[in-house]
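Missing here: one protein chain of the complex. Every other protein chain is in place.
As written, the chains take the letters A, B and C, and residue 1 is the first residue of each chain.
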Amino acid sequence: MQHPKKVVLAYSGGLDTSIILKWLQTEYGCEVVTFTADLGQGEELEPAREKAILLGIKPENIHILDLREEFVRDFVFPMFRANALYEGQYLLGTSIARPLIAKYLAEIAVESGADAVAHGATGKGNDQVRFELGVAGLEPNLRVIAPWREWDLSSRTKLLEFAEQNQIPVAKNKRGEAPFSVDANLLHTSSEGTVLEDPAQEAPDYVAQRIVAVEDAPNTPEFIEVTFEKGDPIAINGEALSPAAILTKLNELGGKHGIGLLDFVENRFVGMKSRGVYETPGGTILLEAHRGIEQITLDSGAGHLKDSIMPRYAELIYNGFWFSPEREALQALIDKTQEHVSGTVKLKLYKGVARTVARWSEHTLYSEKHVTFEDDAGAYDQKDAAGFIRLNALRLRLISARNARVAKK
Amino acid sequence: MQHPKKVVLAYSGGLDTSIILKWLQTEYGCEVVTFTADLGQGEELEPAREKAILLGIKPENIHILDLREEFVRDFVFPMFRANALYEGQYLLGTSIARPLIAKYLAEIAVESGADAVAHGATGKGNDQVRFELGVAGLEPNLRVIAPWREWDLSSRTKLLEFAEQNQIPVAKNKRGEAPFSVDANLLHTSSEGTVLEDPAQEAPDYVAQRIVAVEDAPNTPEFIEVTFEKGDPIAINGEALSPAAILTKLNELGGKHGIGLLDFVENRFVGMKSRGVYETPGGTILLEAHRGIEQITLDSGAGHLKDSIMPRYAELIYNGFWFSPEREALQALIDKTQEHVSGTVKLKLYKGVARTVARWSEHTLYSEKHVTFEDDAGAYDQKDAAGFIRLNALRLRLISARNARVAKK
Amino acid sequence: MQHPKKVVLAYSGGLDTSIILKWLQTEYGCEVVTFTADLGQGEELEPAREKAILLGIKPENIHILDLREEFVRDFVFPMFRANALYEGQYLLGTSIARPLIAKYLAEIAVESGADAVAHGATGKGNDQVRFELGVAGLEPNLRVIAPWREWDLSSRTKLLEFAEQNQIPVAKNKRGEAPFSVDANLLHTSSEGTVLEDPAQEAPDYVAQRIVAVEDAPNTPEFIEVTFEKGDPIAINGEALSPAAILTKLNELGGKHGIGLLDFVENRFVGMKSRGVYETPGGTILLEAHRGIEQITLDSGAGHLKDSIMPRYAELIYNGFWFSPEREALQALIDKTQEHVSGTVKLKLYKGVARTVARWSEHTLYSEKHVTFEDDAGAYDQKDAAGFIRLNALRLRLISARNARVAKK
Partner (left out) sequence: MQHPKKVVLAYSGGLDTSIILKWLQTEYGCEVVTFTADLGQGEELEPAREKAILLGIKPENIHILDLREEFVRDFVFPMFRANALYEGQYLLGTSIARPLIAKYLAEIAVESGADAVAHGATGKGNDQVRFELGVAGLEPNLRVIAPWREWDLSSRTKLLEFAEQNQIPVAKNKRGEAPFSVDANLLHTSSEGTVLEDPAQEAPDYVAQRIVAVEDAPNTPEFIEVTFEKGDPIAINGEALSPAAILTKLNELGGKHGIGLLDFVENRFVGMKSRGVYETPGGTILLEAHRGIEQITLDSGAGHLKDSIMPRYAELIYNGFWFSPEREALQALIDKTQEHVSGTVKLKLYKGVARTVARWSEHTLYSEKHVTFEDDAGAYDQKDAAGFIRLNALRLRLISARNARVAKK
């Protein structure tokens, strides 16, 4: 295969992607375009620009974008409409950010006439899959380069040697082995590797970076109200906020109250199990709140249907199939169910728990008139239940009669 | 329809079922057989015997049975193998007890030559359905009488009048309206009605009966180890215990640490929404622990399959279809997946949260050798990922090429 | 309950609904509005008008509507986008017509200020459910009257007596028992009852009314081309036709070649099994053709998703839940998948079989370049398959290693 001429690199400004940048230049002799996104990871991005320039990238080839609103509005919120949980527990904080990065890699490549994109994900993880399926689903002819699968810089020592040889600045604390690997964005922070690799060992306290230790959380509960419109949160305590601002606010609240910590062993798409520690403070509150508002506004038919396809939807996102016909078809189903998911949920936040305590809506399907133990003024005729049950029981009666008949013979 | 001659009544010894007992005697002139079960509801059962005798039931017609072990072993544990949650959150504590009661109603009816059974569930709820479908699935020709759907004792006043006229003792505190209705067994306590009927109003603190207020829970976390064999818990902190003893122990631990409180609006099978407060202290810990052990012992193929059918399984139990071919077929699937779900989970209990912090097993599928960020000695060839991704991407590339081609025209 | 004042009756002009018309007048003293629809059942509708007038209905209260285009466009075609089959075989010809009738019953009731609607379906079948759920999903406060469940005209003799007493004309051949009951519309003709009631007995030849006996079908095959756009057929043999015209044409073709006969035992929603003979000539061709065009234009991800939800979708239609949030959500999913299901299918019609023999489309995803056994000029690198398989196999290897390890102990 021919060498690429121009490559768009997903560039964080950190040591690893700086080494990749240099390696692309030296290995392929190609022009490198950098793309650095603010997804709410909480790091300054200007140093990435300076470092790119230092490594010889032309200013017009440096793309630094604040994607926080798009990330939350077009990726996080649509996913939360589904109450998506991977393997029952994981809120997909890393998975959901990858297609957005893939989208911009592809777009910048088209705009800048690049013939390839590159990323810094390793060959063992899910992120390589998510980046590459994302690009394939958008630009079929774009080549993807994954240096970690190609080069022979297979140890920390070799990487540092390469950095030194190529005048790549190495922060002091990067010289030793990092105790674990971290990914962060506005939805979550994940940690995995090294000290976390034995799932029989508890994670050290210092792993959690974003959520206060539940023992140190306030001793007084805090009550908040989250308002939804068509399945998406639009206000907190009555104050309308943009998507990113809402998630930022929920993160502050969750982080303060120790909410959203998960120690988890999951099944990677590439076939192995891995253990991670996930911190999703705002997302954990949002899931609970969304369920709370669905409780009164969503019908059981639509709700049970959503529940039944959710695992598949979550699996698709986890595996990197955001830009696939099946994810889009499921999204159409999910969005259709959210037309009346509007209203307000009151939650209690305390010591690691976000719990719905009340909910109300103009779109409510809850009918006190029907459910009351008191006199319901004829809203519901209890005698109807006899017929309802008898017909539901008919096939069961036919079965038990058949089984008895056959058993006798 | 002819009057029944002999009726087996699910009898709690309380006011309502005592009224039903008398009503059956007077309305139908039939012989009544009482069945009272200890499902761990935490009440003495001998008073039920005395009261039945007082109401004219022959001693040989009084059946009082301790079903706690059967309840947990044959109903609760099989259900927890599925990680069953109704509508994402409810642990089905009431639902799972009903088929067991139906089973004994049917068995005692056959043994005693009764031609009908009776229960005290109202015509608005799910329990009538569960009792009656349960009986239909076991004894097709047995008639079920649901006095609440038939009589005209439609107000508290009329009920008390009937009690007085028939010399049924009424406890002092029963003379006023109960503030809410309660059901309890070894798995959970549920409360609903009256003060809970408006889902926009927070539940009063006094509703919770079994779980300490999280503010009053100990300020020090407690760590426990739960050991599983083929999907069922068999020991706590290394001590082997019977099924009922395990659940009892987990209830103590959960209740003490404020774990397992749920304020919930759900969709009843009969078509309306209702609001309940559920306390499931031990069950909440058990679900978390079971997930923890599945994380390392269950393969993703089996796990994702289980996840995808779980909502249907939970719905079947909620709707009363325990004794149905489809629940049994799903159970066969679930049980098949649990053959290697054995090992130990360590959990942290603190202030309303049970959280897995470590897990280990001889049956583990977790392979540190494969997942490590360090040198894996050839266990995994990162280059394989390139082919894996390229073939997964092939159809996405064909789609995006097609879409681009068609868009041009 | 009070008597209704004005009732809209689904009126066929036949004996049964004429009796119902009279019964409503005499039993309730109410005004009756008739609604008669042309759904392609192949009967003249003007006699229904005359008969209604004869029975005292005011001309302005008689509604006769040709709904064939709406039926096919808004009900039949959306359903065929899903390849819907109930219990693997039944094309839902009766089920899909009922919600349309319910819709007009409700609309005419609102327009004419009626407080109830009535239908002629019995209490044993599915149609009562479909009519009544349809109405409930559109007009919550409209009452539905089902005379067959209410009156005491429980035998043929009593019905005829009632007709005679009320001067309702009875066609000669209706005086004896019909050998079976028939329902027809543009999609199908169904027969059930009497001579068909024993599923161990073959259906007599005279049951089939619309499809020629396969032995009598032409001895020469006929080839046709059906063109689709976004999942719906729009032309036959290159000739653009309206929805109803397309289905009419396919019915002619299918009927002539003996295509679309089904002898079937199905599970009714009300809990019993029933046996019917269904003739769906055009629909059977349409299903085959739609599958043929999906073969080349629909991606496997979307296709397998559609397949997996199809049984539930078909069940919803069968059970009468067309106007439900869950059917609408599933429809959104299905329609989303059909955006590129455009192109042409060539079929061979012969002796009861419609078989796809070729298909082509500008939207095709079929890539001869990739699939060829010949030199593919690098379109596909066979070495990729090694990595693809090795990662798919990884979890299976971990499982078999685990199982061997555990078995040894």
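In the analysis below, a residue touches a chain if its C-beta (ideal position, glycine included) is under 8 Å from a C-beta of that chain, and two chains touch if they have at least 3 such contacts.
In this text, all values refer to a predicted model and were calculated from it rather than measured experimentally.
A.B. asks: Where the complex has a chain not shown, which of A:190, A:338 or A:364 is the residue touching it?
C.D. replies: Of the candidates A:190, A:338 or A:364, A:364 is in touch with the missing chain.
A.B. asks: I'm checking contacts with the chain that's been left out. Which of C:137, C:243 or C:281 qualifies?
C.D. replies: C:137
A.B. asks: Looking at C:189, C:280 or C:324, which makes contact with the chain not pictured?
C.D. replies: Missing-chain contact among the listed residues: C:324.
A.B. asks: Can you work out which residue in C:83, C:189, C:251 or C:331 touches the chain that's missing from view?
C.D. replies: C:83
A.B. asks: Have a look at C:72, C:108, C:289 or C:365 and name the one touching the chain we're not showing.
C.D. replies: C:365
A.B. asks: Since one chain has been left out of the picture, which residues of chain C touch it in the full complex?
C.D. replies: Within chain C, the residues touching the omitted chain are 83, 87-89, 122-124, 128-129, 132-133, 136-141, 146, 148-149, 154-155, 181, 193-194, 197-203, 214-215, 219, 221, 261-267, 270, 272-275, 291, 295-296, 299-300, 303-304, 307-308, 310-312, 315, 321, 323-325, 346, 350-353, 355-360, 365-368, 370-373, 375, 380, 382-386, 388-389, 392-393, 396-401, 404.
A.B. asks: Just the residue numbers, please: which parts of chain A touch the chain that's not shown?
C.D. replies: On the side of chain A, residues 299-301, 340, 362-365, 367, 370, 380-381, 383-388, 390-392, 394-395, 398-399, 402-403, 405-406, 409 touch the unshown chain.
A.B. asks: At which residues does chain B meet the chain that is not included here?
C.D. replies: 267, 270-272, 299, 301-302, 304-306, 309, 312, 321, 324-326, 328-330, 332-337, 391-395, 398
The criterion applied here is as follows: only the chains that are shown with their structure count from here on.
A.B. asks: Taking the mean of the CA coordinates per chain, how far is chain A from chain C in Å?
C.D. replies: Their C-alpha centroids are separated by 41 Å.
A.B. asks: Indicate the whole-number Å distance between the mean C-alpha point of chain A and the mean C-alpha point of chain B.
C.D. replies: 31
A.B. asks: So which stretches of chain B touch two or more other chains?
C.D. replies: 299-300, 365, 367, 370, 380, 383-386, 388, 392, 398-399 - these are the residues of chain B that touch more than one other chain.
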